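To keep things clear, I will list the structure first and then write my remarks on it.
Excluded from the complex is one protein chain; the other protein chains are retained at their positions.
Right, chain A next:
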């Protein structure tokens, strides 16, 4: 089972305060453990919402709104992609994430299961799956030659 583990923005991360050298060290150690255990697919940090932009959709109207955005605690600060045997295993792993040590304030981590083609049901046709696979492969090839 694959999971996306979402870390949330904090006042510091939103203010663009960079983690300290020792924070990179602390987080790096945790990430290293995930790699050592063979469960990590990806781990990324995300810039503050002041570097972000939203596109609002409402009928024909599309409104582009630049960040920063309010409701800090609901904003995303980074994410992990992991392969775990169960949600429980994922929870036990990420209870060890030194996120609060790094963020310096109470926060939360949200774990969501990634859907695979099978989860989408019958509406997602064989042809459409085929098309997705083809697109992904093209993207891979472009990435490799870049």
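Going forward, a contact is a pair of C-beta atoms (placed from the backbone, for glycine too) under 8 Å apart; a residue touches a chain by one contact, two chains touch by 3 or more; residues count from 1.
Basically, contacts and distances are computed from a predicted model.
Not shown: a single chain whose UniProt protein name, out of "Aspartate carbamoyltransferase", "Multicopper oxidase CueO", "RNA polymerase sigma factor" or "Putative Zn-dependent peptidase", is "RNA polymerase sigma factor". Residue-wise, the contact with the chain that is not shown comes from A:136, picked out of A:25, A:74, A:110 or A:136.
Summarising the interface, chain A meets the missing chain with residues 2, 35-39, 41, 83, 85-86, 88-89, 91-93, 95-96, 116-118, 126, 129-134, 136-137, 140.
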